[in-house]
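One protein chain is absent from this view; the other protein chains keep their places.
All chains are identified by letter, namely A, B and C, in their written order; residue positions are counted from 1 within each chain.
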C-alpha cells in the first residue's frame, strides 16, 4: 500500500508513520516530492492496517495496491476452474443452460416444466423452495416439500438441480436434496452462511448482490474458498442503478472482468437481470457474445399464473427457440477462438 | 392497482383481464380512452396478483397504488411509536446519542471508552461483538467475550447497550446480553433473521441496506412488526451511489420521509454514513436539523489503533464538543416547534 | 394519467380535481374504492398539467400512463428508421463499424489510422476535433484544423466521418465538414443545441448521458425530431453506477429496449462504455448478440501515446481480429432470424 502524506505533514509525522510501518512488518520506501512525501509500504496489508494508517496524524490517504483477494485470483491459479456436477462441467467447453420456474409451486406443474425444459435443451434445473420476498405477505416457498419435488424432478430427467439456501440452519436439509446450492443476491454478504458453505463440497452458485462491486463479490467467493470449498460459480444478475425501465441493470461487462481477474466460471441470469421476458433472449445472446459459461433463465408453463416473478418468465416455446440460437452462437464463437 | 392496456389490446383481452380481476375479488372500473383502455382494480393487491396481471395478453403495465406496508404506516397508527429501553425513550422528546467503538476490542479499553462517552453525554453504548467484514482475513469480532464486556459496561455505566446480530443461531445468546439488537445493513433483507427478531420483545435497530429503497426498508420493518415485535427503530446509515469521496452518501432526507410515511423513530449513523470523522459533526447537526430522534456515532480512544473502521471514529474530546452543540440545537428546535 | 386521492380526501376535494380536469380538456372516470378514490383522466398530458394536479389539495400522487414521447415511438412509426449516409445505411441489414482515435491529434497520424481501420473493415471514421475534457488543463482538440483533417481522410478513404459538436456557435462549421454530427453524453440535455440540430438534415448520433434514463434519452431524440430532423441514431456508451472497476457500466439491455420502444437505430460504444481496451472485444460481441446496428470503437496506432483516452483504444491489429469475429457473428444471427 501507499501512504500519501499531507502537504503540511511534519518530519516527525513522517518519521512516526515510517516506524509504525516497520513495526507492523512492512518494508518502507520514502519518496520526498516538492509538494508532499509519499511512503511506499511493501508487505501484507489487511483492512485493519490500512484503517490504522489512515488515521495517523499527517496522513492524507492510504492507497491499497494489491487486490484484497488471493485464492480467487488468476495470479494464484492460472488455469480455469471447472466445476463438476455429475457428468456436467461448468466452465468447460459446453455452454450450460439452467432453466425452470422461479419458485417450485407444486409437484405436477414442476415435473411437467422440468420435462419441457429438458426437451428444449436445458442442461440443469432451477426452482426455489425457499423464496426471499420483499413483502412478508408474499408467497415464501414450499420449503421442504419443494426440495422433495426438486429431487424427484432430478430422478425423472437426469438433470442436476439448483436451489437457493437462505439460512445456515437449513444447510443439511438443502444440501441433502440439491446438487448446486445458490446464494441469493440479498445474502451475498451473509458471512456466516458463506463460511458454512465453505465447509461443503457442493458447487455454490454465488449471485452478485444488487449493489456489490466486482471486488466485494469476489471477496464473498474468497470467504467460501478460504473456508475449504473451491467449487464456486459466479452469477451476474443485474445491479441496482438509477434507471427503472428494467428491474436491474444487467452488467454484461462483469463476464469478461471476472474472467480476467479470477479463475472461476461465470453465468448470467437475464430473467432477474432485466425483469422482462422480452429482454431475456437478446440478453442471453449478449451473454454468449461476452464469453459467459452459461445462463440461468426462468421458464413457466403459464407465466401469468406464476406465484412469483411471472413477468420475467419465458414460455417453453420461447425458451426452445432461444436455446437453438444460443447453441449456434456458442458453437461459432468457440470455433472462432480455437480453429 | 391500475391496469394499463396496450393501445392495440382487443376487446376480448380487456374482457379477459376484467373477469380475472373479479375472480380474484377485485372491484373493476373501466376507463375507455381514445388511445387505450385503463382498468382500475379496487381490492387487496399482493405482489403475486400484480405479477399475474402484468403477464396477461394485452396488458402494458400494472401500476400499484396503495403502499405495500400496513403495520408500519402512519395510516395504520397515527401516534408516534416510542421505543422504551429501561428509563430511556427513543422517539420521544429527548435526543438519543449512542456512542462507542465500532468493535469491542478488549475489556479494559471498552470499559474506559464507555465511561468516557457517558461523561461526555452519551445516552447509550454501542460496540460490535460479531463484525461483518468484507474480507475473510479481517478481524471478525470477539464474539461471546465481546457480549460479556458489553454487559459489564452496562453494569458500570448504567447505560443500555446495543450490538449487532448476524445469524439466527446466535439469537438467544445475543438477546441475553444486549438491550437493543441491531440488524446490520448487509442483513436488512435476511428475512429468516427478521422473522426471528419479530418473536422477541427487545427493541430492534434496523439499519437501511446500502441499496435499499425507502419502501424496501419499511418492508423489512414490516417483517419484524408483523411477526409480533412493534419495537423497531429505523437507522439511516448511507446509501451506495456513484460518488466515492465519502464511503456512502448519507441520505438525510430519509429522516423526514420516514417520519411522514411511518410512525417509527429514526436515528442517523454519520460515522458509517460518511466514513470520515471530519464529517461526523456537521452531519450530526444536519440530522438534528432534519428532525432525527438520535444519532449513533463511533468514538475510540485512539482511532488510529482501532481494529475496525478507525478513520470514521471521533476522539472522546471531539465527541464531547459535538454533544454540546447537538444538545443546544435540539433544545432550540424543540422549543421552536412547541412553544 | 391517473390521479390517486389521499385516503382522507373529502368529497369537495374530489369534486375540485374533477372539474379542474374537465376544464383542462380531460375526460374523467371516477373509481370510488373502500380506502380511496382514483380518478382516471383521458386526454393530452403535459408535464405542466401533471405538476398542477400533483399539488391540488387531497391528491396523493399522479401516475402518468402514456409515454411522453410521440414522434420517436414505435406507435407513431411502425417501420424502422434507416439513416442514410451516402451509400451506407445505419439501421438496415449491415452492421456498421465506426472506428478511429478518440481525438484527431495530427494530419499524418490520422490519415494513417484512417487507412488502417478501413483496411480492417471499418465502415465509417470517427475522430474528435472539439473534445469535452473534465479538466481545463487537458488537451481540448485541434478544432478547425481537426475538421479539415477529417474531411481529407474522407476524401482518401471514401468513408463517411463522424465528429462531435459541442456548441451551437460551431454548427455551420462542423456541419460543413462532417457527415454525421455527434452529441456527446455531457450535452445530451443541452436543449438549445438539440433544437439547432433539428434544423439540419445531417444524421445525428445521440449519445446517452451518463445518468440519463431510457425515457430522458428518447426525449432528447424527440427534441431533434420535433424540430425537423428525423435522422437520429441512438448510441449507448455506459451509465454511471456505484461500480468503479469499469469507467462506466455499459447498459447492453438498452439495445433491445430502444428497439422495442422506438423506431430508431442504435449503436454501442464499448470503448467509452468500459474504459479498458481488454473489454472492447467481448462487449462488442455482446452488442452484436443483443441486436445492435453497429459499434463505435477507438483505435490508435500507439494507444500509450494517445493524447486522450489511450487506455480504452485498440491497436489496429486487435481491431482487425475483432472485426472478423463480429462479421461472422452478425451473419449467423441475421440468417437465424430470417431463414
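Quick note on the criterion: a residue touches a chain if its C-beta (ideal position, glycine included) is under 8 Å from a C-beta of that chain, and two chains touch if they have at least 3 such contacts.
Just so it is clear, the structure is predicted and the values come from calculations on it, not from any experiment.
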_Which of C:6, C:112 or C:216 contacts the chain that the document leaves out_ = C:216
_Identified contact with the non-displayed chain, of B:119, B:243 or B:317_ = B:243
*For the chain that's not shown, point to the residue among C:123, C:187, C:246 or C:262 touching it.*
C:187
_Absent-chain interface as seen on chain A, which is shown_ = 2, 4, 7, 27, 29-31, 33-36, 38, 40, 42, 63, 65-66, 75, 211, 240-242, 244
_Considering the whole complex, not just the chains shown, which residues of chain C touch the missing one?_
46-48, 51-57, 68, 132-140, 166-169, 186-187, 189-193, 195, 209-211, 216, 219, 222-223, 226-227, 240, 277, 303-311, 313
*Go through chain B and note every residue touching the omitted chain.*
211, 213-215, 239, 241-246, 249-253, 255-257, 260, 273-274, 278-279, 282-283, 285-291, 325, 328-329, 332-333, 336
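One rule holds in what follows: only the chains that are shown with their structure count from here on.
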*Chains contacting each of chain B and chain C, listed by label*: A
_Central chain of the complex, centres being mean CA coordinates_ = A
_Quick check for the class: compute each chain's Cα centroid; which one is farthest from the centroid of chain B?_
C
*Find the geometric centre of each of chain B and chain C from their Cα atoms only, then give the gap between the two centres in Å, rounded to an integer.*
38
*Let me have the rounded angstrom distance from the C-alpha centre of chain A over to the C-alpha centre of chain C, please.*
30
*When the centre of a chain is set as the mean of its C-alpha atoms, what distance in Å lies between chain A and chain B?*
26
*For chain B, residues contacting two or more additional chains*: 211, 240
